[in-house]
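Only one protein chain is missing from this complex, and each of the others stays in its spot.
A, B and C label the chains in the order they appear, each numbered from 1.
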């Protein structure tokens, strides 16, 4: 195979519409970028260092590419990628707010990045202080007693929380008896998946006509075998569960615990707190509410905060104040054990702390108000153009639907999504929550201006008014047009080396 | 005026083809991004600090934009900009090679960036060492005796060199008599402009049929009123001046000095040296040969190296070894004085030093060989498709022409330039040097691979083979199509606030 | 305070007016008064950018970072390798950093292709067919591997070598409380390699290679054990050692996981790190997390998209192969950039350089009176020694001398054990100085 060239920019939308070769296609035998530090070490051969039977017969093919082509390649790839820094990203349930650049600088300090996780406490006082402070502000924000910062993402936080629930019940001799965890039909997919991994059965509770938990239906499902309930509040329709206090009482009555999916806290910052609502366990997605950038899918951080009675079960070791004014590690008496190789996604945690310190109580309150203001304004603005299944004051997001439009012009939620890309906006979340057909879950976030809200509204209204053909053709302006997801699954090509195989 | 929105990405070629609003259009009254350090200073009012007559009546309108929109705006602008990191940039005489990222890191150290230029020598030993070392390696590379690092760009280096020439002649009582500086008709435009600013008259010497200085014609122009000659070698046709030794002798004979325009040293690194050719003064563009990135037009660095006899005239103060093993400042006996506010473009100088240290003697030699190899290979490859006015072994670049194609298909050099953009390559330099009609001055540089060379050749050959209509339409794939330069000059709009006025 | 909310007062008023409201508070009517937080959050008010940065500067200064005044010989799953400048400059470009999971493939080809290349690299290093788009870290990759193996074999018994990182084993136990898997630890033998039980059945055999003590494991034996036990062989392999060692798949490994930190990620106080996960194609429907596949767009252009999504929780809900949603994509991109920069010949050279430094350091350290080896199996980047005095004290004393001496071994490995790592970054002078200082510290 003669190799592709790495100096032609036609895959950059700036000048062309070609595809970008892979680093493997850009490789040429014998080419290299790497250079290594001079160490003056003895130059023993592989054979002198490792018994022959363990040695590879031939080097692993990685890539053979010049630094110039490597830079060209990945730079062009970034030109083929949408991001918050390019434009609005109203992806419901994802809180794609602007990530302040000051947080990048705050965590770029070598005093944070070049610290070994197993270094003795005397050498990591700064890190311990940071983590202790972060735990404290997160508890104050959620109204909880203590927290673990180890979970690296929301789902990991959920599972951690469920294992805390399990530890609690086992501690009280009810481990075997408590088999079920209740989840609303509007719950995020990670909730049921985590419940299963937590060793529980999922019991689904329907939503009522107002889009909230159907309390009578919930009562029917409450029983001595219920370990607890997982709720999202505001729920995934963006609605506040007004009966939360009643729900909490009912669940506690049967000895169950309340788990709060706090992936999206944006709407309640400084307004209300899960702890005050009666929740026992709360996980947070610092990569949503607290502006840790999503990185194209991660890393995030999913700390779990708990009420006082659950604190003894938290994962350890935990950063803590020590006797003589410094900091150290502490493992709770009945800890469920580690949930991360080290101390969680430390640099992501530090980013979130920088964001919280920069905003402070006043700033976070402003965040909640503007997030809710944008969402509600847009909901009003879209009335008439789209169905709004639950058309009442929402929190940080709301759900629209193309169900009606689909009947009229055949316009599907996915068509709106693709067409919106042409208008210079990322698409909302589509087909979620599952209880709304043709759902468009829209979360503008607080960092988009009223002018951007107006432009987004106009784009969405224009699309709704179109015949539907444009949308079905869309996107027409992007580097690739609609991709064939079906064939990707049918003829699975998971690596550049793979020959297509029957994926499904 | 209601303000534009900053969250719509349609100006990013990734999704759209709109224009990008200016930061002024994105401004909304009262909006801001800035926050300032808390200092606990007394909060005196402007009136308490400055007499009223000096105070402005109203704040200067700058911009009123959120950090999010500021980030969106400039990020989108970068998606509307071609660069070396996106693709090849065969811009003749500009040496658009890959700029190693390690140099970015080397000069990002706060120990270099956060140093005040007027700090006492005891606090700047590292900087002085760096500059002394850089001066030395540059002298070794050019074969000269001493250098000034102050000139911030090539043109500034030229003028500095001409003032050195003037100082030399004045020192020898010939200041009034030496009125002329000889320049080949192929010289870069900055040469004659600098000569004028140096207080000299330009005498042009023609090139001969082989593209080199016409030596007999030169001799005719040599006389006692000649202060010196400015040569570029390899010259702007990419050809080596084979008669350089003879030329040097002739100029020196009449008491003139030889100035070497070393903007592009790429071809001679480790091959030959201006000092050995008999030059007295050499300027270098570190932002070409030594990989200081061009920054969209600057900053660069244009050090000037001289032979021993001219050293006493160099600008001062100069970084130098001091008596006790450290470093200090030193001003030459008959210095022409400063040519920069401080010590030159220090961080650009440091970048170049990092590049030189990384490559070393072996690496720089490889650079020259590969640069010359790419240029000659491409010249061979384009034979037949384009005229090659001086079709003999060239150095780092060569000049092709569409003169013949223009007659056949009307294809102009500028058409090729625009059409090449569609193919994912930046255009060559066009219409320079002036002695070649419809010139395409092509400098591939050494960092582009053979595969990229092949793709560039194919693109150029394809274009030559087209009817010419595509080229006249081109570019069709870029964010904007051919811009109206004539009306830009006719109806001058130099700022966003300006109402069009007759520029010319 | 820093303010990232663009809305001016008049704009807020106009938006409210459009909704027929007079105050933002009305938007929160749904929140019962009793639940409203009186007096706002009980945290500091906001700080300006420079104030935040100086506060972080103080915290950073309260740590002792590795570097010329704290030369790092600590590893144990977090290694001090050189990271080329291209990694920051490319992987951390804002398009990668501020994108979400690639739900809209048409505007996410950048992330998707980078992940596709990452998956290919992970497969090449392991020798297996398919890799996912990343997991949280080495520990979570082990947990997911166990879940896959148990589901595939229907046997919940899991044999975990004591050579697997103690933290990873702890995480495995933590999550087993939910899945109910029967985790059985298998001790190491005197040579430092795993001493497998001669009989019994299992669903999963998990081994680390090289293991926690730095020893190359006998994968021929491990593979035979797994086959005999009816288990899937899961190897937690080091990506740097892959530069000289035979790929685990050549021994019959069914799943290969790993900690990807050595490529592209600094020590970072332990995170974000990178869980790499590869398996045989036959297990692809049980693959945890995201998978990117190649496909075409409607015009037939090559394109990339996340695929086999029906495994995932947002569709499969409680029957999903895993609950992983957000992963470590950005760290995976950094891994791909770094590894591609290192390249084919470079990877071999890198592994060799680590092995050379490790041997040189090991010989220097074992020459010290009272310092004894703990293992006899070959090592490539790390080795374990037993000190004559308590390890923690030695580490403290060494820190005063400017060395992060290594990671103290837990009691399960006996008293006074120290784990010493030597990467390509360590020079001969540094190792000589280290050995000299250690001699004093244990004397």
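As a convention for this text, contacts are C-beta pairs under 8 Å (C-beta built on N, C-alpha and C of every residue); 3 or more make two chains touch, one makes a residue touch a chain.
Quick caveat, the model's predicted, so the values are computed rather than measured.
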{"item": "Left-out chain, listing which of the shown chains it touches", "value": "A, B, C"}
{"item": "Contacting the left-out chain in the complete assembly, out of B:9, B:144, B:372 or B:411", "value": "B:372"}
{"item": "Identified contact with the non-displayed chain, of B:9, B:226, B:244 or B:257", "value": "B:244"}
{"item": "Chain A residues touching the omitted chain (full complex)", "value": "14-15, 28-33, 35-38, 66-69, 71, 75, 100-102, 104-105"}
{"item": "Positions on chain C where the hidden chain makes contact", "value": "49-50, 54, 57, 68, 82, 84-85, 89, 93-94, 425"}
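Criterion: only the chains that are shown with their structure count from here on.
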{"item": "Maximum inter-chain contact count - chain pair", "value": "A-C"}
{"item": "Inter-centroid spacing, chain B versus chain A (mean Cα positions, whole Å)", "value": "46"}
{"item": "Interchain centroid distance [CA atoms averaged], chain A/chain C, Å", "value": "19"}
{"item": "In chain C, residues with contacts to at least two other chains", "value": "1-6, 11, 47-49, 84, 86, 89, 94, 107"}
{"item": "Junction residues of chain A, two or more chains touched", "value": "31, 67, 71, 75, 79-83, 85-86, 98, 100, 421, 447-449, 475, 478-479"}
